[in-house]
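Before any comments, here is the structure.
Yeah, one chain of the complex is gone here, protein chain that is, but the others are all in their spots.
Going by the order they are written in, the chains are A, B and C; count residues from 1 in each one.
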Amino acid sequence: MDSWIYFPQLLSSGITMGAIYALVALGFVTISRASQIINFAQGEFVMLGGVITFFLLNGVNLPYPLAILIAIMIVILIGLMMHVSVIYPLRKAPILILIMATLGTSIFLSSTSGLLFGTLPRTLPSFSGDQSLHVWGVFVLPQGLWVLVSTFILLIFLYLLSHRTLLGKAMEASSTDPLGADLLGISRNLMVFLAFGVSAGVGAFAGILITPIFFTSYSSGTILGLKGFVAAVLGGWGKNSGAILGGFVLGIVESLSLVFIPSGYKDAVAFVILLLILYFRPKGILGSPFIDSRRW
Amino acid sequence: MSLLSIEEITKEYDGIRALDRISLKVEKGSIKGLIGPNGAGKSTLFHLISGVEKPDSGKIYFKGREITSMESHEISALGMGRTFQTLQIWGNMTVVENIMAGMNRRLKGGLFSCGLWLPWIRRSEKEALMEAKEILNSLGLLGKWESMASQLPYGKQKLLELGRALAMKPELLLLDEPASGLTLTEMQQLSEQISQIRQEGVTAFVVEHHMGMVMEIADEIAVLHHGKLIAEGTPEAVRRDPQVIEAYLKGKRANA
Amino acid sequence: MKGSKGILLLSFSILIFITWASPAYVAEKSYKIGVNLEFTGPWAEVTKTMRNAMVLEVERINKIGGIDGHPLELLFEDNGFDLGRAASNMTKFTKDKEITAVVGPFEDNLQATTRAIAEREKITNIIICPSNPMLRSLKQKWAFNIAQSDIIVSQKLVDLSLARKYKKVLVFHGAWPLAQSLAEYYKRFGEEKGMKVIISKETHKPTDIDMTPQLIKLKPIIEKEKVDAFYACTGGPPGPIICKNLRTQGIKIPILGTHAFGFAFIIALGGEAMEGVEFAAGKPVVPDQLDENDPVRPVILDFDKRFRERYGVGIDQIAGHAHDTISLTYDALKRCQGKVTRATFRDALENTKGLKNCHGIYNYNPTDHDGLSKKDMVFIRIEGGKFKRIKFLGFE
Partner (left out) sequence: MVDSKKNEFKKRDLFYLAPLWLLSLIAPDPYLYHKKEFKKRDLYYLGAICLAPLIWSDSHFHHLMVLAGIYAILALGLSLFMGYAGQISLGHAAFFGIGAYTTAILTTRYAFPTFLAFWASALSAAVIAYFIGRPILKLKGYFLALATLGFGEIFLVILRESTDLTGGVIGIFGIPWFSVMGFVFDTYLKQYYLTWGVLIGLFIFSKNLVRSKVGRTLLAVAASEDAASSVGINVPRIKLEIFVLGAAFAGLAGSLFACIMSTANPEAFSLGFTVFIVMMVILGGLGNLYGPVAGAILLTWLIDILSRYQEYSLPIYGVILILLLIFFPDGIGTRLNVRVIYLIGYWAKKKKRDEGKL
């Protein structure tokens, strides 16, 4: 069929999209490694990253790198504040309440950013030129490569953080075996607190990376967050590598599905995948440390 | 023929044989005890009987019907009540409602007949309440019939769980460590209850860690050790069985 | 359940509370206009501009003494892009007997409901944004449209394409009411004029952040069919996104836009990619480039000046619509000769004749509630990051 003409192009854009989902998914995983909380406001961190950087760049006229740094700092702060003000008071609450609380937070964050920074979509200058490279009949934005590279750097960083450092081990312990963690004198709340900080940072970083390619507006966080979550589940809940794999699989499948279906249904693809994976293999492609067949 | 008969049952957990070709029979109207040191596979056997898990090989017959591959709710609907090692009462209901919920399978009425509150529903609800109160009375819990189940003391909750199992008028009653965590007096009360049940012609199959109690209530005792059935017979016989003593001493030594 | 008694009790008492403590808008004998807009949600920015413009105008009118002594007053309510809330705001306004008219919601889907309520409750509903023809064709007695109808816009754009001698145009439209109907009308009028208009199966949503996949699928069509121009039939952010992605794909054909391209932020977002995009829009897009003899020129220039002084930015079409709304209301109220009721106001508004406004000259009559005509739009091309008016012989 002639629709295969644009297969390579779709593939390349799928890979870029996948990298972004992977970045968002990493944020989810980071939190889930410290506690069994799913933060529906994760997407908002991504959005805030982009929007705040834009504000610092154009409103305060900071140099680009400095703006990025400060923006990430601010978002990390927001993440920590979110834990202190919303998650910590509800640490003993049932799942439903937590879900609603994070959803409420996401409403609050997105609408507030709309209020403060305006609801117009924002864009940032790409790190290295807007001129798209033409490789084997495929157009690739340099920014796309940036996204790919930093995704893997971030993965390595998180891997080291969670497997090579005491902190990471402590986090995982506090999630998988709370009682044991308590016995070892690990403060679970502290771990969750830190996890929120890290995941917010990761989210903000992702947001800054993607804003030059796609516009970031106050409302673009939610859908990104949901798809990132789908990616995390798809790859294997609670695994960094799983998040990356899931992200790319999702991005590529979503993009390639356009060969067969009209683009309007693109958003449904992710959730169909979610339902299938939840039904047939809840523990995801790579398997999950948390989900045993009986509970889920 | 016997009420419950287990034939050649084997269950493995990743290589380790939890149960190795166990065959047991529980005669109607008797009380059978199942004892054994920790990790002997008692709870596993119960899980298999009550359908929570499925055996790798072997068959289980209940009232002459094979129940090996049935869902646990189907099995219990056949008339097999059980209590749990870790207490499983419904804290979000009152004491009497716990009992009435136990009668569930005997009450008729679906979503719509209940929603429309048809006459026969009203009638059966009334009867259920009466019966539930009688059961509570026999358990000595009638005083607290309207308080939330979660507010009862532990011992009473154990009794309540037993009552719930009785409420479904089971022919076979699986009791998983009924005495665990009870004070002596409570244990006394419990064993009285069980022997009283036996008068009513209910068959009981008791897993118990606590030897003394089983010895006094059970007519027949089976001893599991490392997934093997090492002895079966009357309490006296079992008590004198060298293998059993051996096993228990080992257990003791291991523990010490 | 005993508790829930308390809950029900308190909720009812809250009803009492709210009903007597309902909004206290203090002002004697002022003519009130209710404004029911999406201050939150996707249209927030637009509606903010609208409010600024309205406030500016109302202040001016009140400074010159209002309508023979009565000041004009605006009451704002946010409908949060939600059907239920839009409707309940409408009823809230109708409840307040002093409110003579409601400036309706921005989104078409919400208008459907508010228009119906307006008909039933007998209150004028001024629709501020271009609502889709399905609604306009309802010919409701109490609803008036400020903006150009899709029909006019599409006809004007067809003129542009003809002037540019485009034979074949590919339409890539958004999946929301306005864009959809714009595409359909463009196709209809275009083919009446002997053009070939291809409406693509692919669509996009206002929230789409990346159009690359759709455009990749369109690329072969563009190359195979030898399309002369690409009509990005959309509004808001998707516009620049489409242009950017098109250029990224190395597609160089000329791009046509909708009148929704006539906003500063579009250029800001699109940057380089927007160069050479052409579209037809209302006159407020290019206040400084109107003909000397254009009747509405003074109005626009004056309004633009005051707007700049007050808010630091120039006017755009939305601000223009807002201005027109107020001045229409003002005009109608004046012609009520003091006895202002909802009915008299409606009749006065319906008899508006030759009123010069930012967007052109308004004429209402019982059969036609769309004020404007094709003459009230201009062709615009984006050059050097600016809107530049372009003219063609025979099309004006």
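The rule is short, and it goes like this: contacts are C-beta pairs under 8 Å (C-beta built on N, C-alpha and C of every residue); 3 or more make two chains touch, one makes a residue touch a chain.
Quick caveat: nothing in here was measured; it's all calculated off a predicted structure.
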Visible partners of the omitted chain are A, B, C
Which of A:V60, A:A93, A:V149 or A:L183 touches the missing chain? It is A:A93
Checked against the full complex, the residue among B:S2, B:S43, B:T94 or B:S180 that touches the missing chain is B:T94
Contact with the hidden chain, among B:E71, B:E192, B:E216 or B:E246, goes to B:E71
The one residue from A:I15, A:L80, A:I107 or A:L167 touching the chain left out of view is A:I107
Absent-chain interface residues of subunit A come out as 36, 38, 85-86, 89-90, 93-97, 99-101, 103-105, 107-109, 111-112, 114-115, 222, 226, 229-230, 233, 262, 264-265, 267-268, 271-272, 274-275, 278-279, 282, 295-296
Note that subunit B touches the chain not displayed via residues 50, 52, 71-74, 76-77, 81-82, 84, 88-94, 96-97, 100-102, 104-105, 107, 109-111, 114-117, 121, 125, 128, 146, 148, 164-165, 167-168
Contact residues on subunit C toward the hidden chain run 1-15, 17-19, 21, 23, 25, 39-41, 44, 48, 51, 55, 58-59, 62, 73-85, 87-89, 91-92, 94-95, 107-109, 112-113, 116, 121, 132, 134-135, 175-177, 180-181, 205
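Everything below uses one rule, namely that only the chains that are shown with their structure count from here on.
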Strictly by count of touching C-beta pairs, the top pair is A-C
Centre-most chain by CA centroid is A
Maximum distance between Cα centroids and subunit A occurs for chain B
Subunit A and subunit B have mean C-alpha positions lying a whole-number Å distance apart equal to 49
Chain-centre distance (mean CA atoms) for subunit A and subunit C, in whole Å, is 36
In whole angstrom, the CA-centroid distance of subunit B from subunit C equals 73
Multi-partner residues in subunit A (2 or more other chains touched) are none
By the touch definition above, subunit C meets two or more other chains at residues none
Within the complex, subunit C is touched by subunit A residues 2-3, 5-6, 9-10, 13, 17, 111, 114, 118-121, 123, 130, 132, 134, 139, 141, 213-217, 219-220, 223, 255, 258, 262-264, 266-267
In their shared complex, subunit A is touched by residues of subunit C numbered 40-42, 44-45, 175, 201-205, 207, 209-210, 212-214, 216-217, 219-220, 237, 240-241, 248-250, 265, 269, 271-272
